[in-house]
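The complex appears here minus one protein chain, its other protein chains still in place.
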Amino acid sequence: MNEISPERAAFLAGDYCRGFIRYCRIEPEEIKRGYFQSRVIIGEDHRQQDGFIHAGVMATMADHTAGYAAFTLAPEDRQILTIEFKINFLRPAFGESLSCRSRIIREGSQILIAESEVFDKRGQDEVMAAKAMVTLMSVPKEKLLSKD
Amino acid sequence: MNEISPERAAFLAGDYCRGFIRYCRIEPEEIKRGYFQSRVIIGEDHRQQDGFIHAGVMATMADHTAGYAAFTLAPEDRQILTIEFKINFLRPAFGESLSCRSRIIREGSQILIAESEVFDKRGQDEVMAAKAMVTLMSVPKEKLLSKD
Amino acid sequence: MNEISPERAAFLAGDYCRGFIRYCRIEPEEIKRGYFQSRVIIGEDHRQQDGFIHAGVMATMADHTAGYAAFTLAPEDRQILTIEFKINFLRPAFGESLSCRSRIIREGSQILIAESEVFDKRGQDEVMAAKAMVTLMSVPKEKLLSKD
Partner (left out) sequence: MNEISPERAAFLAGDYCRGFIRYCRIEPEEIKRGYFQSRVIIGEDHRQQDGFIHAGVMATMADHTAGYAAFTLAPEDRQILTIEFKINFLRPAFGESLSCRSRIIREGSQILIAESEVFDKRGQDEVMAAKAMVTLMSVPKEKLLSKD
């Protein structure tokens, strides 16, 4: 399995954290062919009414990181869309950061399937807090519905 | 079917928008027994790299609003947890606001199941942009794992 | 919305119940554009260890009937594949028959999304026992991976 070029990895790392993802302060951490890892340092803005990390933060990470795992396999003229995902919350998350590890388990030219595991980091320990399966579609950039 | 009290509705409306939800500027809009509706006015912070509204915003809304639809049915000494959800993205969202409508389709004393429909509002029109099924659990507040 | 031709409906009705579906005795009941309804009369072979109708019977119905709802919208030279589905079991089923109603909620040229509702028929009553969301793909018949 050939590796992703340093230029492509750098491009994806920069492209990863824009808009809502930057607003959520989720950052790329490690990029390999078919794999993407991200993390977020938890602040008060990431929590819910009981003080736990909000499920929406984990879902957003799981989806977005899966999409960029797919980007590591797609030609540069393709865009990746999420068709759907499903996420199970295994246990409440309340640590100081989250790490999300996404890998592609089915690489098709059109349909890709990823698994994302979200780990809750508590000092030296980490536990899996959520796991998602994400169905993605690779489409030519010019076919992407324009919003204009 | 008896109605939710104005006091309970007011409490849930205030409780709804804390932490990550307030940060995302998602607000309650309508509360009925077994039903919760929310909305968010879209800013640049809600978008992704292509200018569309990020799937994570829709997933966060779909999850959180489903949880509060469950709260409208649960006794006041219960807490609601999301066990899992699945969301399909039906079409790209790019309008000026989103509306999420969640209703409970299975009311159990422990397990509740909700559907959340997220609509993309474009001027006078709206289209369903995403649909989720959410599995929730009602637990006594004192059993909720404390993070302390 | 134009209607499906009687010839196409008759073809889909016959095509519906082959192989595993015929073995499970699941039959077509009503066919409209974007909609397919099926039923199965329950025998001992459909039950599980506690006497309830097996979740696998409901999942098989929900998937297959969704696929044929998609066939009602697809050109005749296309094949329909299930990419994934998710099914919630709302309450135990133990009636004398099941009815499954599938409708397409997102009609794309490649990706179609269906909802399937499975009803448990108990004498004059029926209750929704399961609900599924199904992601389907329409592919040209000649592109379908041959097993030979």
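In order of appearance the chains are A, B and C, and numbering begins at 1 in each one.
The rule is short, and it goes like this: a residue touches a chain if its C-beta (ideal position, glycine included) is under 8 Å from a C-beta of that chain, and two chains touch if they have at least 3 such contacts.
These numbers were taken from a predicted model, which means no experiment stands behind them.
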Among B:Lys86, B:Arg101 or B:Lys131, which one touches the chain that has been omitted from the display? B:Lys86
Touching residues (missing chain, whole complex) on subunit A: 86, 88, 90-91, 105-106, 113, 128, 131, 133, 135
Subunit C residues touching the omitted chain (full complex): 15, 18-21, 23-24, 44-52, 54-57, 59-61, 63-64, 79, 81-89, 91-92, 94, 144-145, 147
Could I get the residues of subunit B that touch the absent chain, sorted low to high? 83-84, 86, 110-111, 113, 133, 135, 137
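In this section, only the chains that are shown with their structure count from here on.
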Most heavily contacting chain pair (counted by C-beta pairs in contact): A-B
Using just the Cα atoms, superpose subunit A onto subunit B and tell me the rotation angle to the nearest 5°. 180
Residue numbers at the subunit B-subunit C contact, same meaning over half shared and different meaning under half, come out as same
When centres are defined as mean Cα positions, the distance from subunit A to subunit C in whole Å is 33
Between subunit A and subunit B, what is the separation of their C-alpha centroids in Å? 22
Expressed in whole Å, how far the mean CA point of subunit B lies from that of subunit C is 29
Where in subunit B do residues touch two or more other chains at once? 86, 88, 91
